[in-house]
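One chain of protein is taken out of this complex; the other chains stay put.
Showing subunit A:
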Amino acid sequence: MAALCCLIILTYLETALCIEDTNTTGNINVALRDTNDTSSDRDESLNFTNLGVSSSPSGVPPPTAWTPESVTALPDQTETSESVIPDATPESPRAAASAPPLLVSGVLPAPLTDVVQLCPCNVQREQCDISCCCDPDCVEELSLFTHCSPDTVSNDPRLCNRESAVYSLSSTPEGLSRVQTTVQRQLNPDVFCIQTANYEQGLTFATPEVPTEENFDSLFGRFLGFFFGRLSLTSALQSPDVRNSSGYQYGDVIHTVNAEGGQEFFTFPAAAGTAHCSDANPAGFLKDQTSRCVRSFDLARDCATLKALGLKTYINFNIRSGKKQEAQVIGVEVAAITLQSLEGTRTPVDPADSAGYFPVLLESGDICNNVVQQVKYTFRYSEAGEILNVLASFLLGAIKSVTVPIQQEFHITFMREISSTAGLRFSGNPGYVMGRPLVAGTRTADGIVQSTDPKGSLTILQNSGNQDCLLGSSQRSPVMFGIDMVSGCTLKLSDGVNCSMVSEVILWALKGQSFPDHVASFGNSLPQNPLDWVPIQNQTITSGTQACSIPLSYHLEVKWTKYGTLVNPQAQIVSVMETIITNTSSLALLTSASGLLSVTSSVRFIDVSASASPGFKVPPTIDAKLPFDFFFPFV
């Protein structure tokens, strides 16, 4: 302690008594009182290409002390600030010997260290800068100044004997301003201040290396960082075929040939960034996807002209079966066309006369018919990666101007040549996987009959904007394993309501058209083994006192357990119970003021698995238990 005190005292004494070292060279630090100076710099156009090479041969570089960018733009950030410390002394300047001089004049301006001579605000030649008190051009204007900006110019704050020039304004007896310049010498209270700088290069920036033909690449690599336009324009669409195989591989863009024989790629409208359809999206080979995106247009004007609405756009090209130019070209076959009316009823039509279905504006001018609403592509491929055929099925609908923007839906599936139909999709192997649809079917004499819909046949309603149970919504969402769901619709009761018919329609809306009676206990239960299937138990809670009983809620409760080892447990469905609750009191009491009655439908999954019993005898335990991490770092 005493030694430290001594050191401090000695340092102070030395500071006070030492002869002024005029050779001290330091970084010049200017206390900019007005921070607006920096923000105004922003408005000027910035030179982005100036990548850390702080000077160019033609331009006049600022004094080295004034180039903070040469540090800021240093792209190789693994280097610390030590990297700016010069490794070449001015006696043997490496750059100067080998490269042409920096400036046309041949010399760099000598670094200014005298604070009185420094004037960073003097930026106009032979003209006075306002509020710049150190500007020698300001003579008469000085009387108009109200403040000095900057008011202090000082040198390196690390020096023990720090000089700063202070500019202040005072008033003359006539009421005019007058600049007073004083040079203040401040003693640095820091014990470890710099008394004498005997190595000047340690306090200045290195002499910049001048790019020449020889060292350009190394300089470029050293200072190259991030910049605009970094990403080259080569996209995966023109990716060179390095694998040299004739067939497509996973993720490859599928090539097409348009009507004019031009080379294009298969597009699959999808949303990018926003919900709007982006027609330029390529489809990747073997990437099954579904996309929904919106199209906004003016119905009356664009109905017949907008290409994206017409069926033709989606089939009027030929697909190259392989990546090579000489690969066979195949067309797109229309497999099915379904027409949808304004009300939502769907009628399948003959896909052969696909040319007859194009968007037409009906006479009323408000309805556009045969607008593509859904496209399903099915690609068949061989094991060599060749596309064998492409099927497209369409849903064409009538749209009104109020339903614009419309949503279009696109599906693409890839199938091996051998599978004739859509293969049975399991929902797990063997146990169910979270988020996969429940496998359900109807029991017949010779096993279980499964629905062909790949989404599964156990569904709950997903109603539309009108919320009416009686209208019935065509949209249903499959029951996914492990995901609890709830949905509902409303029922408007009018006076002359046919109770039994309403009850039937609601039940139909809640359960779906083809409600199965069995659920597979494992994700991969085969329909041939009926014992692997769990019957759906039915429970109707009803009160017989009501004259009119309407189902108000439908609840599906799925109990499942974990089966197998602890490492790889498999989910098995134990029981499925559907509960229908009908009204227990008169309907008039249940309805809201507007006569609306809400009907809900819900699904719940309950894990009933018991915890695993230990497979070996429990080791004897010590009764006086210490917490588990008592001897934490030792054991």
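Just so it is clear, contacts are C-beta pairs under 8 Å (C-beta built on N, C-alpha and C of every residue); 3 or more make two chains touch, one makes a residue touch a chain; residues count from 1.
The criterion applied here is as follows: contacts and distances are computed from a predicted model.
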{"item": "UniProt protein name of the chain not shown, from \"Alpha-1,3-glucosyltransferase\", \"Ras-related protein Rab-30\", \"Transmembrane protein 231\" or \"RabGAP/TBC\"", "value": "\"Transmembrane protein 231\""}
{"item": "Hidden-chain contact residue, picked from the options A:Ala270, A:Leu311, A:Val502 or A:Ala520", "value": "A:Ala270"}
{"item": "Contact with the hidden chain (one of A:Pro109, A:Gly225 or A:Gly435)", "value": "A:Gly225"}
{"item": "Full-complex contact with the absent chain, from A:Glu343, A:Glu383 or A:Asp629", "value": "A:Asp629"}
{"item": "Residue, one of A:Ala280, A:Ala304, A:Val329 or A:Ile541, that touches the chain absent here", "value": "A:Ala280"}
{"item": "Residue among A:Gln289, A:Asn316, A:Gln475 or A:Asn498 touching the omitted chain", "value": "A:Gln289"}
{"item": "Absent-chain interface as seen on subunit A, which is shown", "value": "42, 45-46, 48, 68, 71-75, 77-81, 83-84, 225-233, 235-237, 253, 270-276, 278-282, 284, 289, 291, 294, 296, 405, 627, 629-630, 632-633"}
